[in-house]
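Here is the structure we will look at, set down as structure tokens.
A protein chain is absent from this complex, but the other protein chains hold their places.
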Amino acid sequence: MSFNSISEFLTMGGHGLYVWLSYGLGLVVILANLIVPLQAGKRLRVQLTRRLLREKQGS
Amino acid sequence: MSDKKWMPRWFYQLASPRWCYQICGKLLPWFTALALGLLIGGTIWALVFAPADYQQGNSFRIIYLHVPSAILAQSCYMLMAIAGAIGLIWKMKVADMVAKSCAPIGASLAVLALLTGAIWGKPTWGSWWVWDARLTSMLILFFLYLGVMALNSAIESESTAAQATAVLALVGLVNIPIIKYSVEWWNTLHQPATFKLTEKPAMPVEMWLPLLVMVIGFYAFFAVTLMMRLRNEILRRERRAGWVKELLLSKSAV
Amino acid sequence: MSGPMLQVENLFCERDDRVLFDGLGFSVDAGEIVQIEGANGSGKTTLLRILSGLSRNYEGEIYWRGEPIERVRDQFRRELLYFGHQPGVKALLTPEENLRWYCALHPALDASRVSEALEQVGLRGFEDVPCHSLSAGQHRRVSLARLYLSDAPLWILDEPFTAIDKRGVAAKEALIGRHIARGGSVILTTHQDLQGSSAVRAINLDRQGGT
Partner (left out) sequence: MADLLTNAAAEQAQIGPGGLFMATLRRDLLLSLRRKSELVNPLIFFLMVITLFPLGVSPEPGFLAQLAPGALWVAALLATLLSMDALFRTDYDDGSLEQLLLSPQPLFIVVLAKVLAHWMLSGLALTLVAPVIAVMLFLPAEGMPGLMLSLLIGTPTLSLVGAIGAALTVGLKRGGVLISLLVLPLYIPVLIFGTSAVQAAVTGLPLGGYLALLGALLALGLALAPLAIGAALRISVSG
């Protein structure tokens, strides 16, 4: 453990802004890379299923 | 396609989108657990337990995001180019889909590497951006990704787009070492390197061990997001195949 | 006798989410004319581009003189004359310059016969006029002159009769007839009926489409 208190951990010895900004961005990129394909997959399945059912009724 | 016989069995199976879709589905939970464990554990280790750098202080902790994302952005480009080449030579659809799925992931990782580099630069150099050799070549790598994605979306026919993108990715692959060399050499010519971001003489174990954990965690995470995109891509491209129709209808019936 | 010149097996092609043909198979023998029929958008041009080797977006097998076509690509190109939608004529060059470059592309052609070929398509006297000042029909005939130059056994012709007057069409048909008589074969698409040629075999693409 390299910090003695929570506030010390949060300020990061004056570099808190930079460190937390970086890790925040890291979290955003990682989450985006999970959420985007997940959402796209859901939308795709719905779209394909709908089309399939439509074709079935049509024929 | 008649001279496929010499290829090993797994390679042949990999060429089947259906098999690939299923194996990705089976592997996904494992990789997700691995990635989550490594990334969370690594982050706590990096933020709380790793010692601060004697020169840069706590801003040094950005390395645990910057370096893994930079490494991944490059590995991802390599995978994209190799998968593109396989798709080009053996007309393997799955390889084309892998290549296409790689591009946006790699681009986002390059962005992360650039942003963390810039943020790190502020306390270290006193300015948000410095034409440091590594940052510059990462920026160019990002441009290469943009080119690949732009070309892929500009061509309507999917197989043509995949082939054209593969050629471009391969040309880029040949150029990456040249670009890297020229930028590094240009950088040393213009500003004698006083303080490089990531090159530290002999990092102590308690510093690089969490870095290793983060790098492996990023690779696992990359596998997760790649497989998710790949599965979507397989469904989309194979939408008229019988197995996809069955799969969709069985899901919608429930 | 040896087998067919060109053989197509199990050809599958889709464009823009639409299956153009699936399981298409036919063969072309020496001395035969094959006419590809079908409505607009049925994939006539696509099929010709696949057969000529321009388009590789297909699945299935194509054999040239019994060999898979990927193996004998160079040989095949030497024996092919392709006449596409675009005439392949540079508007800024004269008819003669156009044909001479074509001869450079196909080393088997005799460049000294260029003026003779131009005469046969009625372009005598236009040798040094840039093609952009020729009429549309004349422009097209520059490209047709390649048929007089060529010794290639297989001709693939995409709409060869558009923008040509009646007399030109007759001359063209005679030319095709002569080619057939020499043992060559022709695969073509056209909106016109071929007259006087007995060996025409039709392949209709409308019945091929899956959806």
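The first chain written gets the first letter, and so on, giving A, B and C; residue counts start at 1 in each chain.
FYI, contacts are C-beta pairs under 8 Å (C-beta built on N, C-alpha and C of every residue); 3 or more make two chains touch, one makes a residue touch a chain.
Model, not experiment: these values are computed from the prediction.
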Study note, to complete from the structure: Of the chains on display, those the missing one touches are B, C
Check your understanding: Out of C:Val19, C:Leu93, C:Val129 or C:Val200, which is the one that touches the chain we can't see?
Key -> C:Leu93
Practice item. Determine which one of C:Phe21, C:Tyr63 or C:Tyr82 touches the chain that has been left out. Key: C:Tyr82
**Study point:** Touching the absent chain when the full complex is considered, from B:Leu151, B:Leu209 or B:Ala241
**Key:** B:Leu151
Review point. Who touches the missing chain here, C:Pro4, C:Gly38, C:Pro95 or C:Gly184?
Key: C:Gly184
Exercise for review: Identify the residues of chain B touching the omitted chain, counting contacts across the whole complex.
Suggested key: 88, 140, 143-144, 146-147, 150-151, 154-157, 159-161, 163-164, 167-168, 170-172, 174-175, 178-179, 181-183, 185-186, 189
Revision key, fill the gap. Against the hidden chain, chain C presents residues 30-31, 52-57, 74-75, 77-80, 82, 84-93, 97, 100-111, 130, 151-153, 181-184
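Convention: only the chains that are shown with their structure count from here on.
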**Study point:** Pair joined by more contacting C-beta pairs (A-B or B-C)
**Key:** A-B
Point to revise | For chain A paired with chain C, centre-to-centre distance based on mean C-alpha positions, whole Å | key: 55
Study note, to complete from the structure: chain A to chain B, mean C-alpha position gap in Å, rounds to 16
Practice item. Return the distance between the CA-based centres of chain B and chain C, expressed in whole Å. Key: 47
**Study point:** For chain C, residues that touch 2 or more chains besides their own
**Key:** none
Study note, to complete from the structure: Within the complex, chain B is touched by chain C residues 15-16, 57, 68
Exercise for review: Name, in rising order, each residue of chain B that touches chain C in their complex.
Suggested key: 2, 156-157, 159-160
Exercise for review: Could you please specify the touching residues of chain B with respect to chain A in the complex?
Suggested key: 39, 43, 47-52, 57-59, 61-62, 65-66, 69, 104-105, 108-109, 111-112, 115-116, 119-120, 122-123, 221, 224-225, 228-229, 231-232, 235-236, 239, 244-245, 248-249, 251-252
